[in-house]
Structures are given as structure tokens and as C-alpha cells.
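Yeah, one chain of the complex is gone here, protein chain that is, but the others are all in their spots.
Right after this comes chain A.
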Amino acid sequence: MFLKYCLKDSVPVTGLCPQAGSYGVQDSLRRGFSSVKNELLPSHPLELSEKNFQLNQDKMNFNTLRNIQGLHAPLKLQMEYRAARQIQRLPFLPSSNLALDTLRGSDDSIGFEDILNDPVQSELMGDPHIMTEYKLGVL
């Protein structure tokens, strides 16, 4: 019975739709090559499950917490997550997300997201002025 709740709440597919840049066309420079097949079907069998992995884990954990301790437990936790998520540096600087990591308990674990694609070594950087303007809604 518990499993039925978990599976039904699984987050559906997002992000496979065409990524239109400016002028409504695929921005090849920033987002790479596009093909219709890749936008309709996942390009890797694990793409969907990995994209939604953290969300699904959270949904499952919150469901269990709700069933054991009552509705207040996941509500309070989600409120704390929302507050921790707002602690960020300026838009173009990498944030450590320390509070969020501590809440999740992922501050003492290492996964592929830490080894590969380290944001400190990212080859792309947005222009600071443009990114701040975008964040403030002025752009």
C-alpha cells in the first residue's frame, strides 16, 4: 500500500522539450546540437530516472515520514528546505549550499555530482551584469 503512494507520486518528465533560446530557435552555441528524436525520447535510458532521482527520493522520504510521524513532520522539513534554498551568493558565483546539504544529510557523502562537473571548474560563465539584471527582473 505504501509503495502505491510512492510510485504514483513519481515526478513526471520535464525538460525534454526543445530548449528555445532567443528568437525561438535552438541555441547551438550554448546548448549543443539538437535533434527531434532527442527531444521526444530520452537520449539515455537512465536520463529520466536520474533527472528526477533527487525529487523521487525526497517524495519517498517525505511520504514515509508522513506515515510514521504525521503531516507536521514533512511540512516543517519542507519549510526548512525552502528557507535554506534561499541562502545563495550572487547569481554568477557558485554557492556552497551548505545549509541545504546539512539538512539533506548529504554533507558527508560523495557522489558523481561532486567528482564530475565541478562548478568551480566550469568552462562557462555568465556575464555578471547580465545575470544580476536577469535575476532582479530588470533585463
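Going forward, a residue touches a chain if its C-beta (ideal position, glycine included) is under 8 Å from a C-beta of that chain, and two chains touch if they have at least 3 such contacts; residues count from 1.
Here is the rule we use: contacts and distances are computed from a predicted model.
Of the names listed as "WD repeat-containing protein 73 isoform X1", "Proteasome subunit beta", "AP complex mu/sigma subunit domain-containing protein" or "S5 DRBM domain-containing protein", the one that matches the UniProt record for the absent chain is "Proteasome subunit beta".
Remark: the omitted chain is touched by one listed residue; of A:Leu55, A:Ala83, A:Leu98 or A:Ile130 this is A:Leu55. Although one chain is not drawn, its touching partners on chain A can still be listed: residues 15, 32-33, 38, 42-47, 49-55, 94-95, 97, 100, 108-117, 119.
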